[in-house]
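Starting off with a structure, shown below.
Incomplete set of chains, arranged as in the complex.
Per-chain residue numbering starts at 1, and chain names A and B are given in the order in which the chains are listed.
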Amino acid sequence: MRIGFLGLGQMGAAIAQHLVGKGHDLAVWNRSADKARPFAERGAAVAASPRDAAARSDVVFTMLADDAALKAVVMGKDGLAAGLAKNAVHVSLSTIAVATGDELADLHAHNGQRFISAPVFGRPDVAAAGALSIVVGGDPACLDELRPVFALFGKRVFHIGARPSSANLVKLCGNFAILSAVETMGEAMALAEKGGVPKAKVLEVMTGTLFDAPVYRNYGAMLVEDRYRPAGFAAPLGLKDMRLVGQAAETNRVAMPFLSVLRDHLLETIAKEGEDIDWAAIGLTIAKNSGIG
Amino acid sequence: MRIGFLGLGQMGAAIAQHLVGKGHDLAVWNRSADKARPFAERGAAVAASPRDAAARSDVVFTMLADDAALKAVVMGKDGLAAGLAKNAVHVSLSTIAVATGDELADLHAHNGQRFISAPVFGRPDVAAAGALSIVVGGDPACLDELRPVFALFGKRVFHIGARPSSANLVKLCGNFAILSAVETMGEAMALAEKGGVPKAKVLEVMTGTLFDAPVYRNYGAMLVEDRYRPAGFAAPLGLKDMRLVGQAAETNRVAMPFLSVLRDHLLETIAKEGEDIDWAAIGLTIAKNSGIG
């Protein structure tokens, strides 16, 4: 299969490396070209533009930082959409707004191209291990064609629905649930600590009983160790995701008071701790607000 | 060992049955005596009063519905404390206020008796299976003496600290975290459903990725199936627990905005759905508030 890959940041590079040397024809592109070099050394073609990459490919993956960056790569004279052949597929791996997912679906349908939205769960280390969870929205037949490629970097695929943006909605729900779990632990730990119980005890009991899941083990350890820098996922990015959840909630007329607390705590955290702290540092804000530290 | 057991409600009976026929001398007591009969048939003595049961025992367990019921059984002329020998142990299994745990610790210390607070995680079916998680506060040497008895009905024991009420604090944190997980799923599912994605899909992705834990599987299924009656744990009991968390938070000067949302949603649920609905029905309230159903 001829595959294009646009966006070689931390996540993109970790995914794209699984596509090299597997018998596919790979063409990569990145805004700053130096990120493409390691792929060139391993035999990938380096495309001159998103359009160029798309023109060489049956399937083009995009992994961009946000909605604006993705649209910039897709649209315009040198964009992906201008190069992609009829019936070829654009697979967007980014966490984007539901509205953006719908917009891209319309654009590609209008061009006779196919579109799959496939945001992923997993930090860069999981991507490096080829063990991402892939949440897919789009035509199921198209997904079936892609399964062998998804298998190269993902360990599980969830098909949500025929509408591509349905996957974006579920991915946003997931990020909301992650930060909710962090807030929950943060509040419980602050209460325990001020009541004389080490916060590690709270985590031990939680993960030892009903809460034996990665989200509690991984983020719980960060809270127990107050380990928020360097940021694995910076608070302003978390705020951006929560804003996207909020936009979907507003469009769909759904009140989400937990989401409201999370947005307020992210704002507070950024205002007091700076823009470069991990989004899990809402736990630090909760602790400080209770007079700890 | 001579063991007393006070309180043979749904949870108490499920625990106490594991203490019969294991070579211990068991004396049981319940406010309404008919609940004691099955135990008498299996060889347990039926005590005339909490005081009587305590007088016959080295260790007395209590499993009462709330703080008031527990205090009524412990204090007074015919109470547990009046009958318990010096150095004998009272083990309270109930979910009670931190302040009540402290009060009982003081009372027993004043009497030269020992006190262990050991609230448990697990619904009645888990208790019936002898698989509860036991959260223990109190003297570690005393706990060591009790481990063989705890092993009869619990599969894990967590020692929190030397202060008995430390276990009550952690247990309350746990119940708070459970209801937080329910709220989180409820909000995510309402958003998904109004956005055209079945709520079962949200649960499938969550439990298939970072949220693979019993709290999500069990409560998630209730939310997906709208299964809130008969109540496994009624909303007013959940409200009582959240009030106890709130009291601890107020005493310790800890702001807990998630807790605030949970209390408000429980109140709303009880106001609109009645007193006999499961506490997980905050998910129903969230759905209805978004215009579903």
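FYI, a residue touches a chain if its C-beta (ideal position, glycine included) is under 8 Å from a C-beta of that chain, and two chains touch if they have at least 3 such contacts.
Bear in mind the structure is a predicted one, so any value in this text is a computation, not a measurement.
The copy number for the entire complex in this file, given 2 shown chains of one sequence, is 4.
Heads up, the rule we're going with is that only the chains that are shown with their structure count from here on.
With centres set at the average Cα position, the gap from chain A to chain B is 38 Å. Of all residues in chain A, those touching chain B in their complex are 98, 121, 133, 135, 156, 158, 160-161, 163, 166, 169-170, 173-174, 176-178, 180-181, 183-185, 187-188, 190-192, 194-197, 201-202, 204-206, 208-216, 218, 245, 248-249, 252-259, 261, 264-265, 286, 289-291.
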